[in-house]
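Below is one structure. I have some questions about it.
All protein chains of the complex are present and in place, except for one that has been dropped.
Should a chain be cited, it is by its letter among A and B, assigned in written order, with residues numbered from 1 in that chain.
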Amino acid sequence: MKKIIKYVFIDILRSKIVIGFTIFLLILSLSIFNLEDNSSKGLLSLLNIILIIVPLVSILFSAIYVYNSSEFLELLVSQPLKRKSIWLSLYVGLAGAMALSFFVGAGIPILMYESTPTGYIMIIIGVLLSVIFVSIAMLAAVLTRDKAKGIGVVMLLWLYFSLLFDGLILFILFEFADYPLEKPMVFLSALNPIDLGRIMILLKMDVSALMGYTGAVFKDFFGTSTGFAIAMVVMFAWAAIPLWISVKKFKHKDL
Amino acid sequence: MIVADKLVKKFGKLTALNNVSLTCNAGECIALIGPNGSGKTTLIKSVLGMVVSDKGTITFNGKNILKNWQYRNKIGYMPQIGRYPDNMTIGQVINMMKDIRGRKKENLDEELIKNWGLDKLMDKRMRTLSGGTRQKVSAVLAFLFNPDVLILDEPTAGLDPLSSEILKDKIVKEKANNKLIIITSHILSELDDLVTQVIFMQEGKLMFHKSIEELRQNTGHEKLSKVIASLMSNN
Partner (left out) sequence: MIKTLVFCFCVLLCFTNVSAKNIFVGTGKQFKTINEALKIAEDGDSIIVSAGIYKEGNIEITKKITLAGINYPILDGQKKFEIISVRSPYVTISGFKLINSGVSSIVDVAGIKIYNTYKVVIKNNILLETFFGIYLQNSSKCEITGNSLKATTKIEQNNGNGIHCWKSDSLLITNNKIEGHRDGMYFEFTTNTKVVNNISEKNLRYGLHFMFSHNNRYITNIFKSNGAGVAVMYSHHVTMTANKFLENWGDGAYGLLLKEITDSHVDNNLFLKNTIAIYMEGATRIVMQSNVFKFNGWAMKIMASCMDVTVNKNNFLSNTFDVGTNGSVSLNDFKNNYWDKYEGYDINKDGIGDVPYRPVSLFATIIENNPPAMILFRSFMSTLLDKTEKVIPTLTPENLKDDYPLMKPLKL
């Protein structure tokens, strides 16, 4: 398995897109921290990158990479290798590359300029979102044979997680405004890794505001170490479950 | 060596394999022939585990190949259209395969590399190669690890006559080493001196599986192309 990971990793680096993305992140985060006079405003701008750009690049690049390496996969499958190892190696290679790219591009500037709990949680969430969206992309790619259709599907998924889901939540909030929705909201937020990640960051970034009435519910839940642990487990599940399903599907896929 | 039992494979409405059973043994050289879309490649891919059949079983040396992968150590496969990562050079592809198979030095058959002069092209990237050179790379990889079974899907398509001869010589040589060789080809004349048995497929069905001598006797023709033509007209 190590060998396949090595070749996947080398191949990803050779495609230059990941290196380009790393440099893009690096320039962006450095300029954000240097241009803003207070670094907490810089963190805010970075938050948008983490919540929007990182998932987008992660899901899109991974899906395209999986489609483009169908030949490579075919070659590997005809070799004496377990399909499971092939697929997991592909995942580890992709997720590793994306997480590393985020860490180098955004994580290191954050550590340099904003070495605070808010900064740390942002790095953790950024890395987690990177690996989660690689996993979702691989599931979408294994389920959809056609490349164009597959890329369309992942774009829709990204749009759903970053915008449509929140629109739905807002709709529910106003439609059922007369009911106590705080606790269901905690549950609903677990259905979207981007939302969950965002709330984890909010708990550090806007702790003053979150101590208000509704905020206190979120704070009481996610702010405790149990809540934090649960949130982390859910985030890991968001990476593990799509990956696990995609392994099942790949085992029986005709190449 | 390879036994297939009542294989069924459907792609949507299309039935690619319809109740196919066959037995192949060491030392045989089998020609798998049939019109386009008759299920030859699907059968080969099923044997290789690249396509998972809906019904039926395949055993390799008595072991079911389902959920088994080690058996592929004993197979060299040359695909119809060899596709490799575009960014890698020929040398890198070959080294990667050696690395993945965990066989760096010992017991490697690099005869074809030498005979085709591929050693001078090792630094060329896969994306820059012609179809013929790509075929050569596929063939090299199939023979490289001295496998017991060679599965060659349209091996000579795209090769110039000289290269084609080199490959045929190699196949003959390996046949003499008591290996099982399965070849599909449209160009029947090429198979004349090679094959010992013929499998004929049509619309996913295995029409017959007979030795070449038997066929020649039955039809009275010497050339394989004539044999097949007479059989088809009889049908």
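Assume contacts are C-beta pairs under 8 Å (C-beta built on N, C-alpha and C of every residue); 3 or more make two chains touch, one makes a residue touch a chain.
Keep in mind that what you see is a predicted model, and the values were worked out from it rather than measured.
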Contact list for the unshown chain, restricted to visible chains: A
Residue among A:F133, A:F218 or A:F250 that touches the chain left out of view: A:F218
Which residue of A:D11, A:E74, A:E114 or A:D195 touches the chain not shown here: A:D195
For chain A, the residues touching the chain missing from this view: 38, 40-41, 44, 47-48, 51-52, 162-163, 166-167, 169-170, 173-174, 177, 181-182, 185, 188-189, 194-195, 198-199, 201-202, 205-216, 218
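The rule is short, and it goes like this: only the chains that are shown with their structure count from here on.
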Length of the line joining the C-alpha centres of chain A and chain B, rounded to whole Å: 43
Residues of chain B that touch chain A when the two form their complex: 11, 45, 48-52, 69-73, 75, 77, 79, 83-85, 87-88, 96-97, 99-101
Residues of chain A touching chain B in the complex: 3-4, 7, 11, 14-15, 69-72, 74-83, 252-255
